[in-house]
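Data first, discussion second: the structure below is written as structure tokens.
Every protein chain but one is kept in place in this view of the complex.
Entry: subunit A
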């Protein structure tokens, strides 16, 4: 089976290493190249700004007690598509970020792939 997201570089912002490791594993299974993971907002902003050839990002909404939206702003300004991951669901997002592709913890590989493809505008294979 061909991987529709093969070779894409995907930034991961997630403060819990076990969850970050899970995301990396899933991304690797999809033939993506994980970037990061960043465990805090500052590192996330830096990676979002400075990483060349960034194709997409998976952003945990609550990162070590802070909200991830500054990282989302950087990505939005660069035109890099991104997906929020959260335990709260889409209802937990503030008004201005509603409608953004969102995945809920715990994850499935299919949910992550679909959300990334939706964010990136990649057609289903």
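Quick note on the criterion: a contact is a pair of C-beta atoms (placed from the backbone, for glycine too) under 8 Å apart; a residue touches a chain by one contact, two chains touch by 3 or more; residues count from 1.
One rule holds for everything that comes next: contacts and distances are computed from a predicted model.
**Q** What does the UniProt entry say the missing chain is called, choosing from "histidine kinase", "Chemotaxis protein CheA", "Cytochrome c-type biogenesis protein CcmE" or "Peptide/nickel transport system substrate-binding protein"?
**A** The chain we cannot see is recorded in UniProt as "histidine kinase".
**Q** Kindly note down the residues of subunit A that lie in touch with the hidden chain.
**A** Listed in rising order, the touching residues are 15-22, 25, 37, 39-40, 42, 62, 64, 86-88, 92, 104-107.
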